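Here the complex is missing one protein chain, while the rest keep their positions.
This part shows subunit A:
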Amino acid sequence: MDPLRRSPSPCSSSRPSSPSTPACEMFGPIGIEAVLGQLKIKAMKMGFEFNIMVVGQSGLGKSTMVNTLFKSKVWKSNPPGLGLPTPQTLQLHSVTHVIEEKGVKLKLTVTDTPGFGDQINNDNLRPLDIEFLQRLCRTVNVVPVIARADSLTMEEREAFRHRIQKNLRTHCIDVYPQKCFDEDINDKILNSKLRDRIPFAVVGADREHLVNGRCVLGRKTKWGIIEVENMAHCEFPLLRDLLIRSHLQDLKDITHNVHYENYRVIRLNESHLLPRGPGWVNLDPASPGQLTSRRPFKVCRGAHDVSEDEF
């Protein structure tokens, strides 16, 4: 079934086992393992949350992609060419649903960003995309995806992928899974394989068709049916596995432990310069230059010194 792999925890967290905690041998099992079951029960009770944002011009198939990922009508997809004017401003638009599978509840929030950018065709990344990606990667886990991959042949697809990868490397855009968060050798191997295939070339479809007697999700065209879940046709299964089956918890962990903490540091530093005093929160002056000494203090100290001098 799903490979039970170890989710990598965020980087800089190799827990040092302090020399003062001796390892103790137990003479037999006592049931510590049961805590895993307790955790599971708690998790099932509380349910899970996942927030995903899709970025790209409408008409690329974002809504369809999301629908395909979660096999439900998350969005009512707007077919293109309805004569609706594309909005000029970037308006974010969220929708939340709860889906359940085998007792596991997932509260899913999908945020759409209509009206951004131009369609990426067979070019390299445009400067706007690069700038955008660079900024995004610093605040959120970014998974780039080649949309409408059914318009590319296999060779074109590979060439395009390599071009994009080179672009990302040149501009130091660190997409998910980030190299620096690989915990151990297993993670490195697994994630390297993924990093090789990013950006995934995907096709979205929410209609089912009959192929060889099986009912599959796919896009029907005049020249054939593109099966969404067929690895030979597109890489949708890879994307789905990454997002949902294996790395979901990891995505959440990195968001919580890295991106949010970074935001927090910046935000707290903005309005701070809090001098130490009785009853104050002990904010860590982590690095010199974070807390600059304030003039009032200097003057106070100076005056104090002068008054102590003996003439």
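Everything that follows uses one rule, which is that a contact is a pair of C-beta atoms (placed from the backbone, for glycine too) under 8 Å apart; a residue touches a chain by one contact, two chains touch by 3 or more; residues count from 1.
Here is the rule we go by: contacts and distances are computed from a predicted model.
Chain not shown in the complex: UniProt lists it as "Septin", one of "LYR motif-containing protein 4", "RNA polymerase III subunit G", "Large ribosomal subunit protein uL14m" or "Septin".
Here the missing chain is touched by one residue of A:Q91, A:S192 or A:Q249, and it is A:Q249.
Considering the complete assembly, subunit A touches the hidden chain via residues 2, 4-10, 12-13, 15, 17-18, 20-36, 38-48, 69-74, 96-107, 183, 217, 240-241, 244-246, 248-250, 253, 257, 261, 264-265, 268-269, 271-272, 274-275, 277, 279-284, 286, 290, 294, 296-297, 299-300, 303-304, 306-307, 311.
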